[in-house]
Each structure stands twice: as structure tokens, then as C-alpha cells.
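Only a single protein chain was left out; the remaining protein chains are all shown in position.
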Amino acid sequence: MAGQVGFIGIGIMGLPMAKNLVTKAGKKLVVWNRSQERIALLQGELADEAAQVEAAESPEAVVKACDVTFVMLTTPSVVRSVLFDMPGAAIHGVSSGKMIIDCSTITEEDSRASYDAVKTAGGSFLEAPVSGSKVPAETGALIFLAGGDKDVFDEVVKQKMFDVMGKKSIFLGGIGAGARMKLAVNMVMGSMISALAEGIVLCESNELDPAEFLEVLDLGAMANPMFKMKGPNMVQSKRQYTVNFPLEHQQKDMRFALQMGDSSATPMPVAAAANELFKAARAAGYDREDMSAVIEALRKRNE
Amino acid sequence: MAGQVGFIGIGIMGLPMAKNLVTKAGKKLVVWNRSQERIALLQGELADEAAQVEAAESPEAVVKACDVTFVMLTTPSVVRSVLFDMPGAAIHGVSSGKMIIDCSTITEEDSRASYDAVKTAGGSFLEAPVSGSKVPAETGALIFLAGGDKDVFDEVVKQKMFDVMGKKSIFLGGIGAGARMKLAVNMVMGSMISALAEGIVLCESNELDPAEFLEVLDLGAMANPMFKMKGPNMVQSKRQYTVNFPLEHQQKDMRFALQMGDSSATPMPVAAAANELFKAARAAGYDREDMSAVIEALRKRNE
Amino acid sequence: MAGQVGFIGIGIMGLPMAKNLVTKAGKKLVVWNRSQERIALLQGELADEAAQVEAAESPEAVVKACDVTFVMLTTPSVVRSVLFDMPGAAIHGVSSGKMIIDCSTITEEDSRASYDAVKTAGGSFLEAPVSGSKVPAETGALIFLAGGDKDVFDEVVKQKMFDVMGKKSIFLGGIGAGARMKLAVNMVMGSMISALAEGIVLCESNELDPAEFLEVLDLGAMANPMFKMKGPNMVQSKRQYTVNFPLEHQQKDMRFALQMGDSSATPMPVAAAANELFKAARAAGYDREDMSAVIEALRKRNE
Partner (left out) sequence: MAGQVGFIGIGIMGLPMAKNLVTKAGKKLVVWNRSQERIALLQGELADEAAQVEAAESPEAVVKACDVTFVMLTTPSVVRSVLFDMPGAAIHGVSSGKMIIDCSTITEEDSRASYDAVKTAGGSFLEAPVSGSKVPAETGALIFLAGGDKDVFDEVVKQKMFDVMGKKSIFLGGIGAGARMKLAVNMVMGSMISALAEGIVLCESNELDPAEFLEVLDLGAMANPMFKMKGPNMVQSKRQYTVNFPLEHQQKDMRFALQMGDSSATPMPVAAAANELFKAARAAGYDREDMSAVIEALRKRNE
């Protein structure tokens, strides 16, 4: 039991994270996912090491089988369901000594509720939402923004599990701090990708080559990996929105960040405008495209 | 006459650019500036090479004395005055073979007017607004965004003058293309610094350490030199707005970019919100601070 | 018991509403309010009819004493506390035949929760948030936006109680419809008062007489009672923000309306910008002023 680690949620992010725990940290995993196909996919990618992944019949069973369990799910309502509400929810497996690390992006409120419930059941809890999407998850370059029980953080660090999944982990304070930091970072991301989108469309409408625009940006003080990665796919003639971070999730994070600003009376007009742009992109049907598809909300229709 | 180059405008940007032409390209300069003090300052910084800088009595005299003349001034109205309207304006020195390179940030409309006037007087004209502010000007790391007469561009390249002042020069097309590209780039800059400002203030209002926030940003896909340079000075306890690019000039560029989007019916709601934030910062008295002082428009009063 | 009506919440809105029930509909009231002073104030205003108002010791006692009970409280959290969570909460008085009408502005989610709880306890529930603030409450000119149990609506109509408190009551559909309609209306109100504020400040900054501006508005197609009432007090030299609707409550409604738009992917960029302006006014310390004090967020500091 000491050697095996739990992992709940084998999605776009969860799969590569779990894979790194096996291949780079030599962990044996007990996993659960709503659909079995994703588990088979993980096992397929592991090839010779497929036996290191064992499917459990419920989140509860995962927690019972492991001291340390990671959770990586898509939305707050899914997190609530899997941790607390569904039959066989994770909480039923929690007892003294159990450690839960929730890497999902959730609200501070939900994170606090999870913390309280796990503590009440005798366990320990760490929120550790990540900065970075699919590619950093694959290359082990995530950043973990941790808040909650420091001893859980220390244990995961000791077992070098943050090391194989990420390039950095920071303990930011009590429960909620990780969730808040994640939102602050993703809010900047949403405003930045919107700013890039506006710049590209402005070029396209004004006889400027957007490829030269991206080159100029990349030469200057604003050069950043995100622009470099996403920019070329956003121009009119390409429009390839490989989904690293779905637009509806980006919009969700903008919304939560704005609510956080709202409760602290912090004006954030640029983020608010970007959020409305993401909503317009959702209204135009781009929910499940990559967040960089926000550019479509700026384009003339019928093009 | 062949060996000497004209330089009009020895301001925050012009001084280091002129200095690089002397020290790195070995040019002899004929210069004009509204106040003599700036010329003396340039000569003082050149020390042994001070004799390489000769002050002319008017812009007209500069152009008459040189085949190639650079112009680097602060606002469109100053450019208009110095090139066309003041006694001894530069245009009066233009004749066949004279080449004018305007590196100021001006509107496409003004740039076209300058182009037409210089062509009518028999000369050639290149707009070459720069991306980059004080520090890149000093280190010769500007990016020149050129539009207009290709032969002027080629001549400046041949004499390696773009090489010593910048790290890249791009010929973008006919007159106006350089001005438009500059605005598109600066618009993204204005939105990005505003997004950073909102993130910092959000942290400060929600018990998060803004220094950790900057660290997280710097580890991820949004890491960029501007955030790294300006971020640390923007936090509540520091507030050091070293002026690399004055806020009123940034706001001016946002405004021009928005007008460009306006005439092409390109919606740019994020830039528009950022522009209003810069206006609020101006209303709060931060015109002449660095553009990163935009964060003050988000802060509670009486703090 | 048939003749008496319950009223919970004797605040800015509740007091004049309760007063109208007594003076115009001849009702005997059983009331509860967190502070006793407000009840004394109500009795004082009723003079000869003071005996028509009896204070109960708890919300529960009000409901037990009356078939029909109105609730008019300030925030969702106060509503939750008084209806469900505090000792002697209203829900403990609910049994078969009890009718609760909640006139507070709350979220659809909270309204649904109240509905479900009251129904489970055997009672009936109507949400009836009002359009209109202090003055319309006094003059009996509120508009009731009702949703929930139609039989409760019909009973209140039958007893002519909406008639004496308001000029119109509309049954909009199932539970939640009233809350949603209220938010849609208040969102427009917040955007409109912000638009007026911007216009006034624009005049003040550009040598135009804001009084003439208000006169011109009042002559045209945009003339409306709110501009007429609030405009004159908003100009620089007056600045009299008589509190009809506190700014923090207006901002709260904007926020809820935006969340409603968010969950339906409805872009509302103008309301989002207005919301940020209200937040800036809160950051500047105007939470408890009238919502028209939003204009202060546009003004230069140190004036």
C-alpha cells in the first residue's frame, strides 16, 4: 500500500500526469475514471509498464487502497460529485492518515468545503491546482500552486512526485491560496490571449501580415511561449485550434477570477472585457475549441 | 557630406540612438534639438568623441548638411511642427537625393502626409517607428518597423545604421505599414501591462504574495521580459515607476490603434477597456510616469 | 389570524411597504426586524395606527401568527439567515396553508432553495422582488415581479395588498422568473446611471454646463424619471447622493445579472464595464452612498 498512489481522473491533464508518475517516479497507480476507455488508453501508452496501473471500481476504492491520492477533474461540479456525492465517492474512503491532493481548478469556496470534509473524516488535504495545460503536463513542466496542509505538501515533495509531473511546486499558504493564485494567473492568460487575438485581427483588417506581427512581438519585450505556440494557428488562413485548454474552461476561470475581484472590490475592467469576449466566443459555438479560438469572436461573420 | 548623418530630436529615445550611431557605426552627426541642453548631454556622454556631434541651427540646416537624416520626436504635433511648420522646418532643406527616416511613433495619416510632402520636394521618405523603449535604445536592441521608399531602407541597411541601433529591421510595405504595425504591437503591450496590473492588485486584495504571483507567471507559458522587468516595481510596497515609456504616450498609441480598428470596423473590446484604464491613470495624475503606473488606477484611493 | 399579515424586515424598503399595508389596506401587521428601533420608527410614523403593528419575537413567531407573510431583506445571506439558519428562523413556523412572499432581491438559486424548503414544510412560496426603490416604496408605486406559486400571487392580489404597495404586479412564471426579471431590469438601470455619469463628467471636462446637458436629455427621446431625479445631484458642484438604492446593492445586482448572462453564454460587455465602474466606486469608498455616486469613480482624484 505504501508504494502505490491513487489517481482519480484520467482526462486530458490526468492521463499524462499519471503516466509521468509511473514512468519517471516508478509509482504503481490505482486509478479511477468515469469512462474505462481513458484507463485503457493510459495503459496502452504505458506499454510494458501497463501493469503498473490498476483500475479501481470507485473513487472510494482508490482512496482506501492508497495513502496518497491525486484528483484531477474538469469542473467544480464534477469534483463535488466524485469527492462527495456519487455512490462510492472518494470521501467514504477517507480515514486517519489518508492524504488527498486535488489538482483540479476549483473555486476557493469548493476547495475549503473539500478541505473541511476531508479533515472531518480524519484525513489531510492539499489543493494543488496547476498552471500549464496539455503539453506541459506531458513534458512534466507543470507548476503546482499548493495550499492547505503543509505536511501533505512535504510528503508529495519527499516522494518526488511533484518533481516528475512539474517543474516547480510552491506552497502558498492555507487552504484556498492555491485556488486563488491559479485564478489570478489564468485571468492574465485570458486577457493576454485576447490581446493577441485583437492584434492579429487588427493586422488582418489593415493590410499587415499577421506572421510579421507575430515575428515583431517575438523579438520584443513581450515575447512569450504562449504567443509563439498559439499565434501562428490563430491567423485567418490557418485557424487550427488544437485543444490544449478548452475555451469554456478558460472562460470559467475568468468568471471565477472576476468573482474574486468582485468580493474584494478590485476593479478589473480588462479582464471583464476579455471575459465578455470569451462569452461571445461561446455564444458563437467555440466552447470546446482551444481558448485561442476566442479570436473568432472578433472576426466578421460569413468569412 | 557623405560621411555625416542628420539626427533631429535628442530626447529619451533619440539620445541613445544618436550615441550608438557615433560609437558603434563611427558616424559624424549633425543634430538639432529644441533645447540645447540635450545636445550638450549627448556630447558629454560621448566624451572623447564629442566632436563627432555638431549642432545645427535648425532642422532645415540638418537636412541641408546631410544626405540621410533621422527624425525621432515625441508626438505627431511636434513632428508636424519640426518637419513642416516651424521657421527653419526640415522640409525646407529637402531636395533631390535627400533621405528622411522618421522613427517617431505617428499616425498613418501623418506619415502619409510627410511622405507626400518629402516626395513633392524631390526627396525620399521612410517611416521606421521603433518597438522598444529607453533600455533597448541604449543597448541597440530596438526593432525598426519600416514602410515607404524601399531604396531608403536599403541605404540605411547598407550603411549598417539599423544594425547599431537595433537588433532587427523589417520592411513591411508602402508608407503607413510601419506606423500601423507599431500601433498593433503597442496595443498588445498596453493590454498586457494592464492585465499584469489587474493580476497584481487582485493578489494584493486577496492575501496572495504578488512576488510569488510574478514568480509563477515567469515559470509558465506567459513568461516575458516586460513582466519580468516591470512587475517587481509595480507591487504595493515598491511602486517604482522608472520611466521607460511615459504613460501618456502609451495611451496615445492605444488611442491611435483603436482609431485604426474603428475605421476598419474591427472590434477590440479588451484594448478599449485598457485604454480607459490608461485614461483613468491620466486623470489620476500619472501622465508622465512609466506606463506601468497604470496599476495605480486600480488601487483604492487614500492608500 | 385571518386579518393579520406578517412582515419580516423593516428596512429602507420594508418600512414604507409595511406602512402602506396598514394605512391603505387596513391591515394589522405582525412584524420582526433585527433591530427594534426600526419597528419603533414604523410605529412612530403610523401615529394613531401604531397599534396595528405588533412586534413578534422571531421570524418563526411571525409566520406562526399569520397566513400570509412578506419578507423584505437586504442581501441573500441575510435572507438565508432569517428564513432558515438563525434560531427562530421563519421556516420553523411554516406548515400547511402558510404563504411566504419574498420581496427581497435574491439570486434565482437562493429563490429556488427557499421555494423547495417552504414547499417541503407544507407551505406555499412566491418570490416577488420589486422594481423601484425608496420613493416608489413610499408612494406605493413599486412593481412586483412575481414567480412561483400562482395561488399565492392570486391571494395577495385578492387582498389588494400588491395594489397598495405597488402600481403593478406581474406573474412571470415558475420560481426564479421574478428574480431573473429583476436582475435584467436592474442591470439596465446600472448601465444607464453609468452612462449618465459619463455624460456629466464629459461635460464638466469640456466646458459644457451639465445642467444644460440634463435639460437637453430631458427634452429628447431618452428622457426618463431616473435621470431627472438623480442627474441634478450628480454634478460636480452638488454631489448630493441621497440614498435611494445603495451603491453596493446595485453592484451586487449587476454581478448577479452578469452571472446569469455567464451561465447562458450571453455577452453583455456594456453591463460588464458598468459593473467594473461600480466596483471602482466601491474601492473608492462609496459602498453605502446612493448608486448614483458611481460618478465619483470617473472623477479626477484630489478634486
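Each chain gets a letter, A, B and C, in the order it is written, and its residues are counted from 1.
Everything that follows uses one rule, which is that a residue touches a chain if its C-beta (ideal position, glycine included) is under 8 Å from a C-beta of that chain, and two chains touch if they have at least 3 such contacts.
These numbers come from a predicted model, not from an experiment.
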| item | value |
| --- | --- |
| Which displayed chains the unshown chain touches | A, B, C |
| Residue, one of C:G132, C:G148 or C:P246, that touches the chain absent here | C:G132 |
| Touching the absent chain when the full complex is considered, from B:R38, B:R255 or B:R299 | B:R255 |
| Hidden partner interface residues of chain C, rising order | 131-132, 136, 143, 145, 167-168, 170, 172-173, 177, 180-181, 184-185, 187-189, 191-192, 194-196, 198-199, 201-203, 205-209, 212-213, 215-217, 219-226, 229, 257, 260-261, 264-274, 276-277, 298, 300 |
| Absent chain, residues of chain B that touch it | 251, 255, 259, 261-262, 265-269, 272-273, 275-277, 279-280, 282-283, 287 |
| Residues of chain A in contact with the chain not shown | 269, 273, 276, 280, 283-285, 298-302 |
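As a convention for this text, only the chains that are shown with their structure count from here on.
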| item | value |
| --- | --- |
| Fitted rotation between chain A and its twin chain B in degrees, CA, nearest 5 | 180 |
| Innermost chain, where centres are averages of C-alpha coordinates | A |
| Interface residue identity across copies chain A, chain C - same or different by half | same |
| Centroid-based (C-alpha) most distant chain relative to chain B | C |
| Geometric centre distance via CA averages, chain C-chain A, whole Å | 40 |
| Multi-chain contact sites of chain A, meaning residues that touch two or more partners | 261, 265-269, 272-273, 276-277 |
